[in-house]
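A single structure is presented below for examination.
Every protein chain but one is kept in place in this view of the complex.
== subunit A ==
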């Protein structure tokens, strides 16, 4: 076990930071906010914590805490600026934000180390602390997927108008998504730079957005469990596929394509569907083979989908009939 840990330490660290980064994208997606700003926040967290350690001599955990706070505030400001956007337009705006952070890193001169980045970020931040922080974050995200919070987040994502009618302030939830995404991205970047001791512009480029999104698409965007599945697969897969040499890119691509086409809700979605299917079987057994509760009244499918289009003749006739009856009585 210890030998495995020592041999794969870098992969274990990459899995932990990858998981938190995936959550930075997954949490807003779960709220229906199509934002990739978490990747930019990763850059902010990584560079800011590295600068604080190198220039200010701050201890690693304190530098990470400051970086998380700053990334969260920037996430809030970004959210206030673009929260009215939706779908593709919102996604493009957040990708632009990520690219702006990359450009700032490249052109930041001595502060950001320009194209070579920053290195020699040596602190006493350990993999154990990284693991503990990751578990804490995953635990908090998991709590948000339970009970009242889960129901409300589902409503905000699936039907904002319904959510509003149920007293849910949709705007506030969307802003919270930006703040949480910023904090998680900042944490992932901060932790990663502390254990890797270096950060460069290539580490926070467009590839980071693709990696995080791939983790979520394949793992599943509706739960932290999907982020865990995605982070584990896409951190370890390149290593596993190393034996097939140059073909590994092809296999990697096929896996992503197959997941995107055949598993629209990711691998975790398959688990959820299986659980529902088993639940249906259990219910069938309980009700003696009936699909519905035994005493349930039968109901009919609607005669129409658009409810505003059948009234005139039949119902008009009914009005006339009622009027005639009233006159007779």
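Assume a contact is a pair of C-beta atoms (placed from the backbone, for glycine too) under 8 Å apart; a residue touches a chain by one contact, two chains touch by 3 or more; residues count from 1.
The rule is simple: contacts and distances are computed from a predicted model.
Per its UniProt entry, the chain excluded from the display bears the name "Branched-chain amino acid transport system ATP-binding protein", taken from "Branched-chain amino acid transport system ATP-binding protein", "ABC-2 type transporter transmembrane domain-containing protein", "Heme exporter protein B" or "NADH-quinone oxidoreductase subunit J". Between the chain not shown and the residues A:166, A:240 or A:274, the one that touches is A:166. Contact residues of subunit A toward the unshown chain are 143-144, 146-149, 151-152, 154-155, 158-159, 161-170, 222, 276, 279-280, 283, 287, 291-303, 305, 307-312, 315-320, 322-324, 326-327.
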